[in-house]
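Pasting a structure here, questions to come.
The complex appears here minus one protein chain, its other protein chains still in place.
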Amino acid sequence: MLELLWIVPALPFLGFLILALIGSRMPGKTAAAIGVASIGLSALLTVFIGINFISSPPAGRVYIQTLWEWFNVAGLNPGIALRLDAVSLTFIFVITFVGFLIHLYSVEYMEGEEGYSRFFAYMNLFVGSMLMLVLGDNLVLLYLGWEGVGLCSYLLIGFWYKDPANGYAARKAFIVTRVGDTAMAIGLFILFTELGSLNIGRLLEVAPLNWPVGSSMPVLAAALLLGGAVGKSAQLPLQTWLPDAMAGPTPVSALIHAATMVTAGVYLIARMHVIFTLAPVVLTIVGVIGALTLLLAGFSALTQHDIKRVLAYSTISQIGYMFLALGVGAWSAAVFHFMIHAFFKALLFLGAGVVILALHHEQNMFKMGGVRKMIPVTFWTFLIGSASLAALPLVTGGFYSKDLILFYAFDGERANRWLYAAGLLGALITALYTTRMVLLTFFGEAKTHLHHKPTWIMEMPLVVLAVLSTFGGFVELPHTLGHLTLFSDFMQTILPGNQVAEGGISTELILQLTAAVTAILGIFIAYMLYYKNPERVTALRRSAFGSRLHAFWKKGWGFDWLYDTLFVNPIVWIAEVNKSDFIDLIYTFIAWVNRMFNRAFSFTQSGRLRWYAMGIALGAIITLTIAVFL
Amino acid sequence: MTIVFYIAALVAVISTAMVITRLNAVHALLYMVVSLLSVAVIFFILGAAFVAALEVIVYAGAIMVLFVFVVMMLNLGPASAEQESRWLSPAGWIGPGILSAILIIELVYILFTNARQDILTQSVAPRQVGIALYGPYILGVELAAILLMAGIVGAYHLGRYKNVFLHRYLHKELQ
Amino acid sequence: MNTVPMESGLVLAGILFILGFIGVLVRRNIVFILLSLEVMLNAAGLAFIFAGSRWVQADGQVMFIFILAMAAAEVSVGLALILQIFRDFKTLDADAANNMRG
Partner (left out) sequence: MILLWLIAILMIGGIAAWAAAKWNVMLARWIALIATLINFVLVIMLWVQHSGGLTLGANAPWLLDFRWNWIPSFGISFHMALDGMSLLLILLTSFIGVLSVLTSWTEIEYRAGFFHFNLLWILAGITGVFLSLDLFMFYFFWEVMLIPMYFLIGIWGHENRIYASFKFFIFTQASSLFMFVAILALYFIHGKNTGVYTFDYLQLLGTVFTPKAEMWLMFGFLIAFVVKLPIVPLHNWLPDAHTEAPTAGSVVLAALLLKTGAYGILRFVIPLFPHAVRDFQIPGMILGAIGIIYGAILAFAQTDFKRLVAYTSVNHMGFVMLGAFALNELALQGVVMQMLCHGISTGALFILVGALYERIHTRDLNKMGGFWDEIPRMGAVGLVFALASLGLPGLGNFIAEFLTLTGAFMANNWITAIATLGLVASTIYSLRIMARVFYGRKPKVEKHIPDFNVREMIIMGALILSIIWLGIFPHPVLDTSRPAINNIIRTAAAKGSVSQLEKPGTLLPDKAGQVQFAGKNEKGGAR
């Protein structure tokens, strides 16, 4: 069964090929069928493979399938090889399954759009690339997937290419992530130069043997890899592209910019955890980046008007949680949160998509309101997703995953109270903006009429995701509530566990209570502020300081402005100034000097016979004078 | 004989000066003939009678007649003489005059800084000349013959009326 | 006194040569230029004859004959050119034929 692993990524690629080559000539239904079917089959196969993998695990809990050797030069011999273990299985399950649901949803969402088959082609290519990223047995293949998903993100953000703003957002996404990728590439060079291989398994083995903990090389390598992760996962300082990426169609935001691609950074760090463990400094930086990002993005999410931008900032913030988890060494908690987040965030985006479509492509929450009666299924599922995001205690998956992270931040082996405090504050803010979003969108009075009523094709994925985001959390229950460790046990076949300090259960209980209270408090505050008496918020926003802070947060803490001033504008300026290449001036000058000589000499060539005779005479006289008198 | 030489020399210088200053080409040619004749006299004095004869026959005779023919063909009238006077502005004389003066001063300086030499006017017979020509200088004679031949062909080719002839590649663009 | 001073003869040749040279430089009419060239050639021939007589050798005369032949060839070609130029440019101005200018 495991031998069929290669078919999982191959199917989406096949779908892409078919759609890219002849998609434009087939009817829309066929194109959609191919696009959905390829991912669906992939997802089905993944389930079978997963069952097989868990029921009869291969030796060493890792299954490697080598298809062919990619290239082999001087010891650098990455293969086109797939690596299946607990981490990658979780990821491919999420990718194919959520991917399938989103594809299905898109069938209706994108109906009637120009380039219908193109959309599915790109989406299939994305899923294929993402699978390669996750399944890649070596860092070069991972890099292939890494760039491939970046490309698809670019293509899909700019899917509606006729609007230059979309194209700009797409380019921004690609280029900003590419900055991170470059750092990552240098990291790969260091790893290969120092350790002589880019095979993941081999690197994890060899690194601790060659590098002492905290020595400069692993720090450098880990920092550079972190650069790549930060770019892809939209963390500080490369987070600026993700809010703009919302220019793409909503299913794209759900799949790429919430559920899968943006978590690739988490995957990379979890994958290379040995290198990061060897560089504790960098690991701390990871945690700090996560904490800062989750706070910054949370505050920004509070101020957005566009529902998709709220979700985008919330995504950044939630990935911040995952980074925080990685930073405190809670590897499996990070992956757990990734999974739950994928479910509920995809759900939220898809729900938002329904709303947007229902209100005729209206994305401003202040122009929404009261749609809960019109699209009840969407409303209820959206509510479930929001509850999960806000980590409503006990009944949501988000609570369990976030709680786990906070627990390890407080009490784990790399515990850090500051990070914990940031996480807790973040939880409060998360609850605040989530509730605000739900209230603004679904409650209040209706401001527009219904434009498009979703059919089962759009609602079915919502329901499934709602179920998953609720019950997905129950695969890992804390000590206080049944102590179920299915997920972390599974992860610990690959990722190291995290020792908890003594006196666990009582601490844990207190922590859980704190977290629960925080979440409920956040929801309550938001209810009071945004629903009961919204004029207070308005007044705050109108005040001098408040308005300025609001604008500052709304623009994402001015990072765009900073980067424009520091990098973009100077480079563009240099390029514009030097458009005709100043080096050419050197050669133009040489040519000019020559032309001047030419002028001077051609002046002597008057073409007049007598002038030449005079020249001869002068020459003769000079010669004679020299001969006679000297 | 010395006196005759100096007289002939004077005539030669004066007539040559007239040659280069005349406005009318025919006048200049006539002065030129005088100049050539006086040079022929000097040749005779120096004992080169054969060459003197050649000077008269070929130079003063043939070549000058050729010039006269051409001047006739060009049909230069009074208008051209007037044009000549415009061309011969004094400003045009100064540069060449100075240059030439320097040259002649240098020549005189060279000649008169060395020991004085006299030429005995002893004749060199045509026979000797002939022997020399067809002896050691036979190659020169051949070359002169070829040169003359080339001159004839060239003159014929250049002198006839013909259509404007262009290089075949240039043909297209100029049309 | 059957002697002629060598210096006087060469000075004469020189003066004639210079006169011809002045003619070449000063005149714009091609006919005159050609005529002045003849003067210069003749002066050169004169110098050869002087030299030949000084050492009583036939070589001077031989050279003169060569110069004569050359002058004849030159004149014939030169005059043909003058005719051609006159046809093309409708003038005898040597400066008009300056197509070779740089």
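Note that the chains take the letters A, B and C in the order they are written out, and that residue 1 is the start of every chain.
One rule holds in what follows: a residue touches a chain if its C-beta (ideal position, glycine included) is under 8 Å from a C-beta of that chain, and two chains touch if they have at least 3 such contacts.
All values reported here derive from a predicted model rather than from experimental measurement.
The absent chain, not drawn in this view, touches the displayed chains A throughout the complex.
Residue A:Tyr587 is the one among A:Phe48, A:Phe471, A:Trp561 or A:Tyr587 that touches the chain not shown.
Across the entire complex, the residue among A:Glu111, A:Glu147 or A:Glu413 in touch with the chain not shown is A:Glu147. From the set A:Thr46, A:Thr96 or A:Ser197, the residue in touch with the chain omitted from the display is A:Ser197, counting the whole complex. When you scan A:Val8, A:Val87, A:Leu104 or A:Ala185 for touch with the missing chain, the hit is A:Ala185. Which of A:Ala59, A:Val73, A:Ala544 or A:Ala600 touches the hidden chain is settled by the complete complex: it is A:Val73. Mapped onto subunit A, contacts with the missing chain fall at residues 20, 24, 68-77, 80, 114, 140, 143-144, 146-148, 151, 154, 158, 161-164, 167-168, 170-171, 174-175, 178-179, 181-182, 185-186, 188-190, 192-197, 206, 209-210, 571, 574-576, 578-579, 581, 583-584, 586-587.
The criterion applied here is as follows: only the chains that are shown with their structure count from here on.
Centre to centre, using the average C-alpha position, subunit B and subunit C are separated by 4 Å. Shared interface positions of subunit A, i.e. residues touching 2 or more other chains, are given as 614, 617. Shown for subunit B are the residues that touch two or more other chains, namely 95-96, 99, 103. Across the complex, subunit B is touched by residues 614, 617-618, 620-621, 624-625, 628 of subunit A.
Of all residues in subunit C, only 21, 24-26, 28, 33, 94-95, 97-102 touch subunit A in the complex they form. For subunit A in complex with subunit C, the touching residues are 601-610, 613-614, 617.
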